[in-house]
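Only one protein chain is missing; all other protein chains are in place.
Labels for the chains are A and B, by order of writing; each one numbers its residues from 1.
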Amino acid sequence: MFTFTGSWYLVLAAAIFAIGAVGLIVRRNPLVMFMCVELMLNAVNLTFVTFSRMLNDVGGQAVVFFVMVVAAAEVVVGLAIIVAIMRRREGANADDISLMRG
Amino acid sequence: MRVEVFTFLVAGAICLFGAFGVVLFRNPVHNALSLVATLFGVAVLFIAQEAYFLAAIQVIVYAGAIVVLFLFVIMLLGVDRAEALESDPFTGRRIAAIIGGVVLLGGSLAVLLAAGQRATGAESATAPLDPALDDVERLGRVLFTDYIFAFEITALLLTVAVIGAVVLTRRTVGDPIDLVDFPEGTALDVWEAEHALEDEFDDEPEGDIADESAVESADDSAGDVADDEVVS
Partner (left out) sequence: MDQVWLIPAFPVAGFLLLVLAGRRLGDPKAGWLATLAVAGSFAASVALFLSLRSQPAESRQITETLWTWIPADSFQVSFGFLFDELSAVMCLFITGVGALIHLYAIGYMRDDPEFPRFFTYLNLFIASMLLLVLGDNLILTFLGWEGVGACSYLLISFWFTDPANASAGKKAFVTNRIGDFGFMLGTFLVFVTFGTIDYLKIGEAAPGVAAATATAIALLFFLAATGKSAQLPLFVWLPDAMAGPTPVSALIHAATMVTSGVFLLTRLSPILEHAGWANDLIAWVGAITALLAAGAALAQNDIKKVLAYSTVSQLGFMFIAIGSQNYVGALFHMITHAFFKALLFLGAGAVIYSMAHEQDMRRYGNLRKYLPVTFVTMGIGWLAISGIPPFAGFWSKDEILAGSFNVQPAGQLLWFVGLATAILTAFYMTRLMIMTFFGGVEQWRSDAPESLPEVPDDVETTDAHAHDDLAHDGHGHDDHGHDHHLTPEHTPREAPVLMMAPLVVLSVFAAFSGVLNLPFADKLHVLEQWVEPVISGEHELPAAGVQWVLAIISIIGAATGVFFAYRVYQQRKVDAAKLERPVLANAWYIDATYADVVGGPGEAAFQGIADFDHDVVDAAVVGVGTGTGGLAKRLRPLQSGFVRSYAFGIGLGAVALVAFAVVRMSL
């Protein structure tokens, strides 16, 4: 366990992912929730790169490339939505947007 | 090897602190800065794993663009007021979330480590990390051959995202705004009020805007309004 292998990176990535997940559920500010999502994405990126190196496959890096592109697009649109909804209210948080209920 | 261990330990610590910071800080700007720290740490880890191109992209796109976007929005929305963490209506859920996070962590570790030791995936025969080529070229080769379709689609995706952002955030004419904060209306209304009486083509002034007091107060408070006015 103490020999340094790629697994350590995986452990780190898992930790970051878990932290991001908890943060997403716990925080109410929509921007912070978004940042937690970014955390999780980064953790995944790290995992992919690690595996790419461990398994000697450049496909993992390609995936990371695409994840970044998609994350960028997602952030743009997501923030646009947040701006569109939240700009009129001060101190708005995710719990206030609950119109789509059953 | 020792260099890599050291690099990992330092960068890993930065990542973890950043991650905790994102979750725990109250001020959204602090959260954003913690995110930058995490991203930077991840970039370093990329370099340690010889994915140089990706590290560069990480810094430029993530830390350079995405976090800046976050900060802009924080500025726009004026969310510098702290969010009261204590008054979460679902306290039970918070604890459950933390427990769940721990379980998730444990489970993920179990899976990842087992997988890592057993090397479940075969080493790639088709796209090996050819040491003769340099990193960018490797990635470029595989992107433009095996993943060319996905590549083109991401281009389309980005275009769509840009268009979507513009559409979502524009304010159409007649869009209601908070008249308590901005009693004169939008900046456009203010400008029209100022310039309506000067319009030489108008035979008669328009009813609503011909109110002198409104025009005067518009002139007086034009400066104030302009400062506070959200420019969109």
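Basically, a residue touches a chain if its C-beta (ideal position, glycine included) is under 8 Å from a C-beta of that chain, and two chains touch if they have at least 3 such contacts.
Since this is a predicted model, take the numbers as computed values, not measurements.
*Asks:* With touch defined as in the header, list the contact partners of the absent chain among those displayed.
*Replies:* When the entire complex is considered, the left-out chain reaches A, B.
*Asks:* Can you list, in ascending order, the subunit A residues touching the missing chain?
*Replies:* Interface residues of subunit A facing the absent chain: 21, 24-25, 28, 33, 94-95, 97-102.
*Asks:* On subunit B, what residues meet the omitted chain?
*Replies:* Output for subunit B: 90, 93, 96-97, 100-101, 103-104, 107-108, 110-111, 114.
Just so it is clear, only the chains that are shown with their structure count from here on.
*Asks:* Where the centres are mean C-alpha positions, what is the separation of subunit A from subunit B, in Å?
*Replies:* Taking the mean C-alpha position of each chain, the two centres sit 11 Å apart.
*Asks:* What residues on subunit A touch subunit B, complex-wise?
*Replies:* For subunit A paired with subunit B, touching residues are 4-23, 25-29, 31-32, 34-36, 38-39, 42, 45-47, 49-59, 61-62, 64-66, 68-77, 79-84, 86-88, 90-91, 93, 95.
*Asks:* For the complex, give me every residue of subunit B touching subunit A.
*Replies:* 1, 4-5, 8, 12, 15-16, 19-20, 22-23, 28, 31-32, 35, 38-39, 42, 45-46, 49-51, 53-54, 57-58, 61-62, 65-66, 69-70, 73-74, 76-79, 81, 83, 88-89, 93-94, 97-98, 100-102, 104-105, 108-109, 112-113, 116-117, 119, 121-124, 127-129, 138-139, 142-143, 146-147, 150, 154, 157-158, 160-162, 164-165, 168-169, 177-178, 230, 232
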